[in-house]
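Please read through the structure below; I'll follow up with questions.
As you look at this complex, bear in mind that one protein chain is not there, while each of the others sits in place.
Right after this comes chain A.
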Amino acid sequence: MPRLNPALPAIPKTYPVQGYRHFLTPLRKLIFDYDAESPSQQGVRSFIKKPLINLARENPDVEFVVRRLKRGKAAVLRGHYVNGRDKVICVNKLEMDGVSNKVNLLLNSSGAKIKPLKNLTLEAAPASESARGVWSALHDQTKAGQGYGI
């Protein structure tokens, strides 16, 4: 007889499972805010001029926005994610490669808040039970005399 799952709760709840049987790029929009004259923002300006165009072609599901700020503002990369959060990285004084690294950081992230992952190797599926079930001393019959009998 196939094993029946326990009774469902009175008000059923759905749990989002990102990346299961489908994949939606978490990054929606990437904004490059830069100052046209500041000498420390030479890296960003050179990145926007050439590599950004190829990057935008390679990532068609991300919206790339370039904004020129007024004098004195810092160069910033703003990544807006599907979960509603945004990651903001200042790229002042960085060279083109440094800016590229920060851009990849934003592209690879899911936008989730940074949390300690040292002790979180396996995060169980939402609203699921393990396939083999939970051990019970009363039902353990691996050796003779185990479990309980009347």
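The rule we apply is simple: contacts are C-beta pairs under 8 Å (C-beta built on N, C-alpha and C of every residue); 3 or more make two chains touch, one makes a residue touch a chain; residues count from 1.
Everything that follows uses one rule, which is that contacts and distances are computed from a predicted model.
The listed choices are "Nucleoporin NDC1", "BOP1 N-terminal domain-containing protein", "Malate dehydrogenase" or "Large ribosomal subunit protein bL21m"; the UniProt protein name belonging to the chain that is not shown reads "Large ribosomal subunit protein bL21m". Looking at A:13, A:118 or A:143, the residue that reaches the missing chain in the full complex is A:118. If you put the missing chain back, the residues of chain A touching it would be 1-3, 17-21, 23, 25-26, 104, 107-110, 112, 114-118, 120-126, 128, 130-133, 138-139, 141, 147-150.
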